[in-house]
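All protein chains but one are shown at their positions in the complex.
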Amino acid sequence: MTDLQDLVTTGAPGLPGGDVSSSESLGLEAKPLSPSRLAWRRFRRHKLAMLSSVILILITVLCVFAPLFTKYGPNQLIRVNGVKFALQHPQHGHWFGTNERANDMWSNVLYGGRVSLAVGITVALASTAFGTVVGVLAGYYGGWLDDVLMRITDLFLAIPFLIALILLTDLPASQPWAQTIIGPSHSVRSIIFIIAILFWMPVARILRGLVLSLKEKEFVEAARAAGASNARIMLRHLVPNCTGQIIINTTLAVAAAIVTEAALSFLGKGVDIFTPTWGNLLGNNQGFLESNPALVLAPGFAIVITVVCVNFIGDGLRDAFDPKQLSV
Amino acid sequence: MAIDAETLEEQPEPAAGDAVLEIRNLEVTFKTEDGMVSAVRGLDLDVRADEVLGIVGESGSGKSVSMLAVLGLLPPTATITGSAKFRGLELIGRKQKELQPIRGAKIAMIFQDPLTALNPVHRVGVQIIEAIKAHNPDMSNRDAYNRALELLELVGIPRPRVRIDQYPHEYSGGMRQRAMIAMMMANDPDVLIADEPTTALDVTIQAQILELIKNVQERTHTAVVFITHDLGVIARIADRVQVMYAGRTAEVGDVETLFSGSKHPYTRGLLSSLPALAGRTGKLQPIAGAPPSMLHPPPGCAFHPRCPMAQVLCTQEQPPLRAIGAPQQLSACHFADQVPDTRPGT
Partner (left out) sequence: MTRRVLWAIPVLIVGSFLMFAALHMTTDPVAAARHNNVTPDALIRFKHDLGVDRPLLVQYWTAVSNFFRGNWGTSFTSQGPVWPQLRTALANTLVLGIVAGVFYVTIGVIFGMISAVKQYSWFDHATTGLSFIGLSLPPFVFGLLLILLVGAFYEKTFHSSTPLLPFVGGVYSPTTHGFNLWDRARHLILPVLVLSVQEIAIYSRYMRTGMLETINSDYIRTARAKGISERRVISHHIFRNALIPLTTFTAIDFGALAGGLIITEQIFGYQGMGLYFIDRYSNADYPALIPWIMIVIIFVVVFNVLADLSYAWLDPRIRLD
């Protein structure tokens, strides 16, 4: 390695020397930033993504610290002068009104947000993690493993999504073994599990494609030539190059998971009615659309705002990690 | 005046030695999210009839961008000023529609990676015929087809009748580049710009393609602009050479003069980093440092941070392109006269 040092000399032979020092000038390029700092800088430029992050943080704080922002519990029956204070329109003290069981809607939305957000994030993390593992293994090893994994993916994709969800959520009620694995019928845990099982396939596909294209690159060959084991190559070389895609996927999965949970709960097949989520609030209050629209608009608005923000953040991340992606 | 087929036909055929393409003070800047990047900063260049002009430079020297600018093939984020006259007709500032009769018919361009430069979903024959019919709309399909076959044969593609119906991915790399050449020579252009056509190919195939381009040039007397970073290729194919650095010309001259009597420290640096010229005993002498950022080019002469001859003047004033040394030789260096003569191998 030292021979190269000998070979490098400044200046071509036979030319008169100059009197301007060029050592500082040689470092004309600014010190290169690490990829993560570059990504953060690019993310900051995406104004909508930054705004959305702020809004999302606000929403999360409101929901997580709900007791600070409302004095009622979600299922707390409210009486005024001994009478059930049901189906009230938005008013002072009850910004979103009350539902037919005399519960405060503002509280319901806040506490419901806890569940919806928790479901969203957990499902996204779990399914992306699992999908990444499957995709990387399938892409790296190829062969029969790839075939099998891709066939399983095809299979899952052939079954209509909502139907599969509905069937699965009803499983714990009639099958004890399902209850042990998945969780109590229509509990938050079971919903998370079920949505996650059906969410990992697209991630696996994408990661597999990425790994397939990265596998052929020289740095993998170099690592192999240096004696790296397969596991090491996958963990230290391939996965880090996929982080951008992984992060973007996770973010968008959060939005998709929140919507999926809401859809399920809207149909009455999601989380049970005594644990509010934005979805089952929406579904439950459908009937009051004409008489008391706030009951429907409140959870609906919550869902839309959250999903819009997450989508913008996802877009900002896409710009941050791969500006050639040509989005907004 | 507007460009159309008649206007061009009225022009007299250029005689050998006449400038077919005259570029003066070409400047190209790109708007990027980091700021304005100057890719070309005042380029003067002549392309003469029936010659092979080699343009040499490192990445970022602006060699490709300048040619793309002439043909109007740069994205809208590019601002182009200056003049580029093709047989007297100004090309800069023209609308896309006005340039269409020129592209592929008078000035043609082939690109570096023939795999990505050809549309993968159309057959090769179809793409060649498309080029033919774009400028000969009255030609019958049969005639266009036959002409395409002719062209494939001309560039040395075996079994043209079979190959004409195949897709680009069914061709080998070298064949694809031949097909590109066929496509771009279809309408007998006056100028063929070859943008690093051999860089993506194997060394043996490189030689074949170079031969092909040379043959085509000798047969059709088309002016060829050959862009490359490889001095070895230049030695084999160019008549005249233009060396570019950081968006400007460093040196111009005919090929022998440049190799034996270069009057610019950058060209000297390039030559010294060639293994052949370093001789048996020689150590490789790469030029220290890296090409400058075109976002903030160095003041004065852009090469001064890496130049062993740099003086204070070089940090302040951009050196003009001046005649020096052999006839037809120009160098943009304040101290070109101090660059000693040298023969390769010493």
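Letters A and B name the chains as they come in the text, with residue numbers starting at 1 for each one.
Throughout what follows, a contact is a pair of C-beta atoms (placed from the backbone, for glycine too) under 8 Å apart; a residue touches a chain by one contact, two chains touch by 3 or more.
The structure displayed is predicted, hence computed values, not measured ones.
For the chain left out of this panel, the touching residue among A:Leu38, A:Val133, A:Ile273 or A:Val307 is A:Val307. For the chain left out of this panel, the touching residue among B:Ala49, B:Ala131, B:Ala310 or B:Ile324 is B:Ala131. Contact between chain A and the unshown chain involves residues 151, 154-155, 157-164, 166-168, 170-171, 173-175, 178, 255, 259, 262-263, 266-267, 279, 282-283, 286, 289-290, 293, 296-297, 300, 303-304, 307-308, 311-312, 315, 325-328.
Residues of chain B that touch the chain left out of the display are 71, 73, 96-97, 99-105, 108-109, 111, 113, 116-122, 130-131, 134-135, 167, 169, 180, 183-184.
Operating definition for what follows: only the chains that are shown with their structure count from here on.
Chain centres here are Cα means. That of chain A falls 48 Å from that of chain B.
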